[in-house]
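What follows is a single structure, and I will ask about it in a moment.
Apart from one protein chain that is not included, each protein chain of the complex appears where it belongs.
Per-chain residue numbering starts at 1, and chain names A, B and C are given in the order in which the chains are listed.
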Amino acid sequence: MSNFGFTLLKARRIDYDANDRSIADFIHDNEPSFRWCIECGCCSATCTSGNYIGFSLRELQILLKRGENEEVKEKIFNCMLCGKCILVCPRGVNTRNVIALAQEAFKNKKQHAV
Amino acid sequence: MKNKVIVIGGGTAGMEVAGQLAKHDCTVTLLERSAETGGHVRDWYHLFPDRKDSREVINYLENLIRHKSISLFTDTDVNDIVRENDFFVVRTSDGKELQADAIVVSTGFDLFRSERKEEYGYGIYDNVISSADLEKMFRNDEIKLQNGNIPSKIGMVHCVGSRDEKVGNVYCSKLCCVTAVKQAIEIVKRIPEAKVFCFYMDIRMGGALYEELYKEAQQDYGVNFIRGKVSEVSQDIDNKLITKVEDTLTGRPLKIGLDMLVLMAGMEMAESGQKIALSAELDTGENRFFKATDLHYGSNKSNKNGIFYAGTCTAPMNITETISHARAAVIDVIDYLNDRSN
Amino acid sequence: MQTEGKKRIWSEYNKEIADDHYFYVRSCIRQSFFPGSEQFFLKFLRDDLRKDVLENPSHTTCTGIGYHADVVPFSTIMTVIARHYALMKEAGYKNIVISCVTSFGVYTEILETWKHFPEELEKTRDYLRRATGREFDLPLNMAHTSDLIYKFRNEIAEKAKYLLINHKTGKPLNIVEHVGCHYAKIFPKYGVGGAEFPNVLGGMIEAWGGKVIDYPERRHCCGFGFRQYLVQANRGYSLSNTVKKFDSMKPYKPDMVLTNCPGCTMFMDKWQYTIKEMNGTVYGDNGESIPVLTYEELAGLVLGYNPWDLGLQYHMVQSEPLLKKMGIHYDPADKYRTRDGRQMPVPENMINV
Partner (left out) sequence: MQFDPFVIPFNIGLYFILIYAVVRCVLWFRDLSRADKLRLQRGFFGRPFAKSLKEIFMESLIHRKILKSNFRLGYMHMSLAFGWFLLILFGTIEADIFGTRHLNPPYKAIFFKFFNPEHGRNGIEAFYAFIMDFLLAFILSGLLLAVIKRFSSRVVGMKKTTRLKTLDKVALTSLWLIFPSRLLAESFTSAAYDTGSFLTGSLGSVFASFLPVNELAYPFWWLYSISLGTFFILLPLTRYMHIPTELFLIFARNSGIRTGDHYGAFTEIQTYSCSSCGICIDTCQLNLSTGITDIQSAYLLKGIRNNEDVKDIANNCLMCGRCDQNCPVGIELTPIRMIMRREPETKSGDNGFFEKYFPSHVKIPVPKTNGSLVYGWLPAVKTTKAEVLYFAGCMTHLTPAIKKSMIKILDAAGVNYNFMDEEGGVCCGRPLMLAGKYKQARELINYNSKIIKQSGANILVTSCPICYKVFRESYYLNIDVYHHSQFINSLINEDVLRLRFLRKKITYHSPCELGRRSGVYAEPKEVLKHVGRLQLTRHEDENAYCCGGSLGNMHISYAQKKKIASDAAKDLTRNNPDILATACPLCKKTFSPVTETPVADIAEIVAEAIILSHPDKKNYSKVISLKEPVDISE
């Protein structure tokens, strides 16, 4: 194939219909409060890990809901599960379980892939 | 001799004003442009936040104006209002000349014509409908696409004709958010496997029990909320509505194919009200709604002594607020009449 | 799709287009890459419709590409445009016709600027006076050349030798219309049919028997994007946008793409070659690429002009499949032969041959 000195870029946009939302579904099936988020960002603001690294549950959970799993699959493991986010969430989302389930789902996916 | 009051507009506000004035010993003439009283509520199926059937409100209002001191003229447009000494003369489209001691303007609102947001393709794409169209579908109990199929992916576009400089409306219509949520719930109730997506700029759930309804929609009906204003809609080869929006919370553009798109039309000053504003030299504000003398304590008073406002001709309101505003207007009218006779 | 709704919108964007006495300004890209287009346009207007069109050879580029690439300041481009108006005034013309959509966008932007900021108009008068000693008037009527073809589309249809119909099956050809972004997206009122559902090309296609394809990325940019293209390393952005557009139209099996912007014609034509070279994708039916034509070229074909006189051989994607569908007779031997019969060199890497 020819090389013209530039490449075709992957679209930045989220293709909702083409994306795989099985991880979000898995989380929701096991933790219904996953749906209650209103993206206030309180969890990210109080986050112990977020104090050191760009870790935002607010961002990661919505990426999962959109099926942008690639962006989440590594970042989600930066959580220390300390649980501060549970205490500040205004909607009573069981944030720790959301993260633990997401981690589990990614691990399972990796295992199945192998 | 009884005081005579003319109420222009037989919607929720007008009917409430007429009924309450009649109870307070006034002779009321209620003028309604269309063939029926009831206004927009008649086109609505259920009301938020408790999903009360709108017919209950209509029944209440109809009972209220069934009064010997109220004469109702339907199919009657107002041509102009003239002050003659101590009283007003209202000339109607059918050539009547009516006299009154005071006038209450309750011309209400017009629903934003969704076709004005061209990029959403209302009236062009088969399955782009307005919130009012959806209410009719609820009433007829058939939520169907043009080809007769049941939709399974439905989008609700908030702020159509509200908070939008491009259509000349910078204000928030404030009821569309909760209407969208109410309608989303209603859709999932009828089509349990349907996925509903609300595209919003802000979720404004200021009323009593609105926020609770919002959570219910998330929790029990799985309604998805995507923060971003829909930029454009197009149709693909399978008649899916390809909807483009920025998912502002991921900071990424998002593309989604939907079966049906519901445009949450905002509220605008009624054209009939604007006509009256011109003929009677009533002040209107930047948003084209009637401008009351004071936002805090004079929200029913116009710049013309003896002419009062009630309801959504002054600003977007829900039914509760409209009825309260109408009752407040009645007090202003009675005060005015008392002061005059003293 | 409800055409009634579209007609309602078109009725709201009724653009007034002058009937005669045009001052014509050329397009850099169109005259360089699709020279037959402008040739045909002038010939058609002057010879077939007997209109008065003046072209002043001392008019220059509008500097729009430089402007959009941030190398030409706004005051400069305003002065350049003012000079064109001055040339028009000196020749006694009041109706300007612009061949390029980028230019058209620049002209409309400047006209609107002057309307809202009269001091800019005065400044520009001063700049022009000081630089050239010329004076100018604002045009009475401003149109894009595609507006003119749209205006005369029915006349063309009456004289048509070939229609946009597959002569074998009798079915209308599927035609993608791509209206340049700067034609109406900046100021919808300057475009025929507005910005969302423009009718300038659709009107031609329907008048000449074709079928307009309404595909999801219809409104999307061709990928030109000025500065994305000008820097080689950034060309991936440009190309990716073109890919998005072609991916979206592919399911409809378009027989051709019709554009009104020279930049769009160039990019939608040449990027098809690039994409094919890079990953082997072709977007037309039967493994062919989709011919991309200007409205002048298409009008010429409909009127029965020789495709080689219209310059179709200068495209990257060759139009033979389209010509066959329309049933147009052409002589392959003439393709690269000059008027006086000399054989020109034949390009390599042509597609659709």
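A few points about this structure:
Everything that follows uses one rule, which is that a contact is a pair of C-beta atoms (placed from the backbone, for glycine too) under 8 Å apart; a residue touches a chain by one contact, two chains touch by 3 or more.
From a predicted model like this one, the values you see are computed outputs, not experimental measurements.
Put simply, the missing chain touches A once the whole complex is considered. Considering the complete assembly, chain A touches the hidden chain via residues 32-33, 46, 48-49, 51-53, 77-78, 80-84, 87-88, 92-94, 96-97, 100.
By definition in this document, only the chains that are shown with their structure count from here on.
Chain centres were defined as the mean of their Cα atoms; on that basis the chain farthest from chain A turns out to be C. Spacing of chain A relative to chain C, judged by their CA centroids, is 46 angstrom. Chain A and chain B, compared by their mean Cα positions, are separated by 40 Å. Remark: chain C residues 232-237, 239-240, 243-244, 274-275, 277-280 touch chain A in the complex.
For chain C in complex with chain B, the residues that touch the partner chain are 1-2, 4-6, 8-9, 194-197, 214-219, 248, 251-252.
Only residues 115, 118-119, 121-126, 232, 234-237, 242 of chain B touch chain C when the two sit together in their complex.
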